[in-house]
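Apart from one protein chain that is not included, each protein chain of the complex appears where it belongs.
== subunit A ==
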Amino acid sequence: MRSLMGPFGTIIEKNYITHDPQRSDVVIQENMAASKNAITNIPDYEYTDVNTNIFHIDSFRTEWLNRLQPGDFSFQSEDQDSSDALFAEEMGISADTMAELKTVCSLDSLRCHPEDQPPDPDVVPPDPTLNTLIQRKKKQDYRATLKISKNRHDLYADELERLTFGKKPETLDDMVAEGEIILNINVYYPAIFEKFCYVRPHITVLMMGSHTLAELRDAICCVSDLQVCGEFSNMPDMAPDFISKDHFKSAFFYFEGVFYNDMRYPECQDTSITTIEWAKDRNFPTYTQAKMEDTRFVDLKIKVGFPYLYCHQGDCEHLVIITDVRLTHKDDCLDKKLYPLLAHKHRVSTQKCAVCHVYIVRWVTTNDQFAPSNPCLFCDKCFRMLHFDTEGNKLGEFQAFPYVDRGAFN
């Protein structure tokens, strides 16, 4: 076997012996191909700023852990003084020099205003010199002329962060492990409504590397899971019992040539087999199958930033993009039980009642003679007041379907 890694001289020599100078090219090409195709598990761009090449998540984690000191990713806060002392010792710095270093590099060195005259953090100063501030001031002045209400996603994200920042569990068993992987996953909704044309409605879920794909599946709430619940205009009180995904369990994720099927329940069907056979017939690359519930995120080989697929109800397809993979940090939510953590949800997920505009929608009606639109969305209170008499008898003609807020997790 010819050594591909041999030094330049070796190759030339061998080529001479084979009396085949053309081989020289071949060897070099093989050599280049070999090094190019090697999977390093160190993510790099496949397309710059868009998505990475393929890598194995657990190997990626190992690569990081091999490079870091345990203290680098531990959840313990470090004591400044003792860590400085350690630093001085490692660097062989005298106490005097260390003291000077600390003074020179103190946070005071960054203070741009006298300590007793801090600037108002909410107001751009009147005559800014930094370009960033000049632009911000322009924008702020312009915005003041408009009335832009606060972005509700932002509010949601703020609130979530406030609640989960560095949160520790009650029992140690629920503690996230140091050096665990955390993933940011966007799940996009099919653009059914016209209003979705310019934005891509999605949820962002944070998951640990030890979570399974089935746990992600359970965190995805989709209207089409609820459409099948049936029509309840004659028995609205019965509806909540039927709002569930339990009747139609089949679903799959698709990542890098593998269909991950949900096979947790006997009634689950392998819905990916159709696709696999279709592909086989047409000489596509072969796809394989695995079980969603047996596959943890660390087991996956994926590209960050690349669109994959979640398919359920037979034909409801969602793009799934893993936007970030990293080691956990002490400020992350450290309570395992709170994962999957919903970090963003699209605002369409909190629809307001068409009547009161206050409460969240619980019902969708169609062909509804009382409704201003078809279909129409109601909160529970308005729905009942408008459609039933005091004894609870149905008034007029309409169909009513339970509507569960898309972003309502648990």
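Here, a contact is a pair of C-beta atoms (placed from the backbone, for glycine too) under 8 Å apart; a residue touches a chain by one contact, two chains touch by 3 or more; residues count from 1.
One rule holds for everything that comes next: contacts and distances are computed from a predicted model.
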- One chain of this complex is not shown here; going by its UniProt record, which of these names is it: "Anaphase-promoting complex subunit 11", "snRNA-activating protein complex subunit 1-like", "tRNA pseudouridine synthase Pus10" or "Ciliogenesis and planar polarity effector 2"? "snRNA-activating protein complex subunit 1-like"
- Query: Of the residues A:D218, A:D324 or A:D380, which one touches the chain left out of the display?
  - Reply: A:D324
- Absent-chain interface as seen on subunit A, which is shown: 8-9, 12, 16, 19, 21-22, 24-25, 42-45, 48-52, 55, 60, 63-64, 67-68, 72-73, 77-78, 80, 83-84, 87, 91, 93-94, 97, 100-101, 103-105, 107, 109-114, 119-125, 128-137, 139-140, 148, 150-151, 153-155, 157-158, 161, 165-166, 184, 186, 195, 197-199, 304-307, 321, 323-327, 329-331
